[in-house]
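Complex shown without one protein chain; remaining protein chains in place.
On to subunit A.
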Amino acid sequence: MTALFKTRLQRHLREMAKYLRLVFNDFFVFALLFLLGGLGYGYSNMLKTLRLGVWWAPVVVLIVLTIVAQIGRFATLIEDADRVFLLPKERAMHAYLVAARCYSQGLAQATQLVAVFLLAPFISVTMGWTVLSIIELGVAQVILKDTLLRMDLASAYQVTGQTRMNRWEFKWVLSLVVLAVGLWTLPLVALGLAVVVDAVVLAWFSQHWQSQQIRWREQIKIEDNRMLGIYRFFNMFTEVPMLTGTVKRRRYLDGLFKLIKPRHDHVYLYLFSRGMARGTEFSGLVVRLTVIGMLLLYFVRGAWLPVVLAALFIYLIGFQLLPFFQQYDSVVFTHVYPILPAQRMHSFVTLMTLILSVTALLLWIVVAIANPHLITAGVTLLVEVVEVWYLARIYTPQRLTRSIENRG
């Protein structure tokens, strides 16, 4: 069973390495270095302005460390088929899960240590702690994380319907209590408390797991969600084939959809608009990029920079929406319905114009608010109108027609 986990882990790490290479491309690393450099510089400047004994310092440390303690999930690498194929091996799965927890420790504990390391100068400046005290706090944090992961492991066995140990409320309260004790009394006390709690959980678990069943369905769901989160992150940088997105009803949009009259030439507008809005994949992309764009434009000043940024965001959104045209190619009715392909294209162009216009309007409003000069706002509006028109009406049909020809 440990061998099974090892082979799975290797496959998992290979896959992660493949995506990480794509994420950390030259451009991104460059941007990241700048960002980290800037943040580090800002942090060191801020430290210089602080004095010993500011009252809110331990509160900040408490909040930061409590949040950090929740980072790093229990990675089981369990797959859907396991509940059929590994069911006869349920008792032996324990070794597998223990190996999984062992692996999960790596990244989780590294995160804890980095967090404590980064906070160390802040603690020493504002709270006057010695290096030894900070190390004690670090060890307490690591043991705390160990307990949290142990609770995740124990919860894999708990009976459905039973209150589970790894409820987020329990985790947060435990972290808050242990860390608060350490910050307001002595770090050594927190260390002792963490050890006691860890031992209690360990003792309870080692007595109970033999008589319990693994909660296969829940564990599979948890692992699926974990992987989904990872894939979502990668999806911001590159195409991830495993990501299909989910469907939300979004009843509040029904009024908008009603505006599309049920006519023969509106079949695809009807389908595309609902598919786009209710599927989380593309709607999420549009919303994310629009919000990021609006935030960025709010803080950016200058004569030309807002214009360029607004144009860039509209282009990014428009470009990433193009694959949606093929979204329903796998549904046979897309080909069987008596509808001319030209109508499908026309509907897509209409939808594209609509979405990009709304985005453009939102971005423009922010530019108009953030920049007192009427000229900047005016130029932005002009550029946006031309861009939306060209991108949706000229470029989209051209490019999609070409890709259809290439494929068929």
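Definition applied: a residue touches a chain if its C-beta (ideal position, glycine included) is under 8 Å from a C-beta of that chain, and two chains touch if they have at least 3 such contacts; residues count from 1.
The criterion applied here is as follows: contacts and distances are computed from a predicted model.
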Among "UmuC domain-containing protein", "NitT/TauT family transport system permease protein", "ABC transporter ATP-binding protein" or "Diguanylate cyclase", the UniProt name of the subunit that does not appear here: "ABC transporter ATP-binding protein"
Touching residue (missing chain; options A:Y270, A:Y298, A:Y315 or A:Y395): A:Y270
Residue among A:V131, A:L259 or A:V336 touching the omitted chain: A:V336
Residue of A:L50, A:A199 or A:V247 touching the missing chain in the full complex: A:V247
Contact set of subunit A toward the excluded chain (per top definition): 247, 249, 262-264, 266-267, 270-271, 274-275, 278-279, 328, 330-333, 335-340
